[in-house]
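Shown here: the complex without one of its protein chains, the others still in place.
After this line comes chain A, so read on.
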Amino acid sequence: MASDSSPTRINGGPSSPDDSYSTPISNTFSSPAANTSRRRRRQSTPTDFATPPPSNRFPATPTETPTTNTRKKQRRTPISTPIASTPLSTDDVPPSSEGGDATDDVDEAPPMYVWGTNISVQDVNAAIQRFLRNFRDNNSDDLEGKYRRAIDHVIEVEGESLDVDAHDVFDYDSDLYNKMVRYPLEVLAIFDIVLMDMVSRINPLFEKHIQVRIFNLKSSTSMRNLNPSDIEKMVSLKGMVIRCSSIIPEIREAIFRCLVCGFYSDPVIVDRGRISEPTHCQKPECLAKNSMTLVHNRCRFADKQIVRLQETPDEIPEGGTPHTVSLLMHDKLVDAAKPGDRVQVTGIYRAMSVRVGSTQRTTYIDCLHLKKTDKSRLQVEDAMEIDNDLGRNAGDAPLDYEDKVAQLKELSKQPDIYERLTRSLAPNIWELDDVKKGLLCQLFGGNALKLPSGASFRGDINILLVGDPGTSKSQLLSYIHKLSPRGIYTSGRGSSAVGLTAYVAKDPETGETVLESGALVLSDRGICCIDEFDKMSDNARSMLHEVMEQQTVSIAKAGIIASLNARTSVLACANPSGSRYNPRLSVIENIHLPPTLLSRFDLIYLILDKADEQTDRRLAKHIVALHFENPESAQQDVLDLSTLTAYISYARKNIHPQLSDEAANELTRGYVEMRRRGNFPGSSKKVITATPRQIESLIRLSEALARIRFSEVVEQRDVTEAFRLLEVALQQSATDHSTGTIDMDLITTGISASERMRREQLVSSTRNVIMEKLQIGGHPIRMVELLEELRKQSSCGEVHLGDLRTALSTLASEGFTVLQGDKVRRV
């Protein structure tokens, strides 16, 4: 018997698939039924049955009893005897169709078709041969085809399988690809045969059975969308492994021994999950009845494992629970995945009956290939950093990736992209537009630079938010933390210096010293969010100096001297020194942090809560709308979180803007002016003076702004905006330089661009009115009269007394007017 199943038999196989699989193919829906019919035919007409190769591979027919599955063991042929893969060939004579031993001979045989289709076995056979022989990579000019080399390699290492990229098949012969996906059972069987044939030509002594493993299908299905029409087709799925069964040894060949005479039977092959025990001894001399017993250690077993795959969270619709699907793994694939792994599998979707007579079918995927999806690509964690990671949509097929990029590029071309991104950032946090813009810059970051001399300039932007309680600083912080999950969120009160940087610990068992990373090191290339910065101990805070400028953490203790990278942006928030901002004190006095540390922050935002009727009104409107209007109408024009993440990570990865000449000039000019302002007589101590650090900050900010537009060039407008951000951040426009205090009426934080424009307009129209009505040093005018006047001509809609007051104090600070009680005098 064993001799029967020589490798050549395998070669003879090609014709058989169409015999045996004729029915299944008639129609994919009914195929399982058809398979059954095949089974029945088998029993009745053994000659029909010469279909070993296919049955090796996909033996279990869905309608059969569950036990049939055991036959699957046969399919992954044991290494030593490829023959076992063709067990059934043993019990019958090759049918006439199997005329030739070599594949080539098949061509001469009358054309055979897979039943119910116009797929000719010979055609497929030839197509596969052509593919394996001739396929070449586009970019390699090798004389030998890609798979020729691969086959050689497999032979060399005595491998068991040949990985075939389905994209290659598609590129070479899309027709073959389609056939393969639609009729995987048949086509793969032929594939195996062709492969074995090629192998035996290259190395006739090679005995192992090599299988084809297809991967990287053109389209991958969502687990949710698997439906009856996919049965018996090749599918590709993504998911997370949630459970692996223990390894199940599956018997493939049994050997029996006669208890009477000790005669060993020939190997009995599993048939439909059953081993038929010989009823009597086959030794002609003995023929004892019911004397045969199984010899366990001479039987052959194969590994099998059942793995459960579950949908990843992003595929689950609202109000649903994740779907799962079973995977059947064999031989090499056993233990290839562990629970928690995210994988992409290619396999054949199959259904099998649960028990006899039941109408239910259990479905599973007969796994052909398993690829662990690179963790870093899937986890949002690295959204800020990793190449083609598209945030939450990570793991998309390359095709999707291209689409996505095109989409993002399209997005970046929109003229209002800056505003739109600002709106999309923490949309549920009210106002604070300028703060959000600063945070946006932080998310995009500038270009890190390393000069040949060794000096390096960080690209990360550090931001400090100082503000009154209840101005949603912490919410902003946690939002940013959510957006850049690489980031770490700590609270200053609970952090110690070592907790932030790194510390040396002794392993209690081995006594070895180990270095454990703290928050800053852990958030390398991310954003480290520190809440309650002011409550942090001075000691801990001083640790930040190094991190924030040099971007490293140096450790020198307990025999370990190390410098760890901590290329992190710091986003800290603090309350003013007296927990509420005191307008009578200067900005510096209010912030009350050491200037050395302050200067390391690129942007310091003073978020002051000022009784402003306008903002209150907008808040009221917003909330009323929230409660009484259709929520959908209110929510537009905001990018969702995943798009935002994708946008940011793409920009960080791919856009590296350079300063243009005008931009550079603008920078110099602006910086000089800033310095001059800092040197305002009598202000030396009370305002934050510009230092060379500031110009670096400005460069970083302008770069970030260019990045937001996906622009490779930093333009002048970026620089202007950077200056504006810097200024707005510290309320500098509202600061009285002579005293260093902030005029609360002039605070502009959280005022949207349109509002700011309205105010500027009001200032200029007030100026015009005053110019018209008043002479220098002349009679003062009452504010109410002025308001009347303004309302008459004003084009900017409703004017409130408060607005006017603001405008007048702006004018006063310019030295244009003087306010005396509620009277205005021009000077």
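Things worth noting here:
By definition in this document, a contact is a pair of C-beta atoms (placed from the backbone, for glycine too) under 8 Å apart; a residue touches a chain by one contact, two chains touch by 3 or more; residues count from 1.
The working rule: contacts and distances are computed from a predicted model.
Missing chain, UniProt protein name: "Mini-chromosome maintenance complex-binding protein", from among "Ribosome biogenesis protein NOP53", "Mediator of RNA polymerase II transcription subunit 18", "Large ribosomal subunit protein uL29m" or "Mini-chromosome maintenance complex-binding protein". Considering the full assembly, A:240 is the residue among A:240, A:268 or A:476 that touches the omitted chain. Taking the complete complex into account, A:363 is the one of A:363, A:407 or A:761 that touches the chain left out.
In the complete assembly, the contact with the undisplayed chain comes from A:323, out of A:323, A:758 or A:773. Residue-level contact of chain A with the missing chain is found at 29-30, 32-34, 36-37, 39-40, 63-64, 66-67, 69-70, 224, 226-229, 231, 240, 242-243, 245, 248, 250, 273, 306, 308, 310, 313, 316-324, 326, 328, 339-340, 351-352, 354-355, 357-364, 427-428, 430, 470, 609, 611, 613, 616-617, 619-624, 626-628, 631, 634-635.
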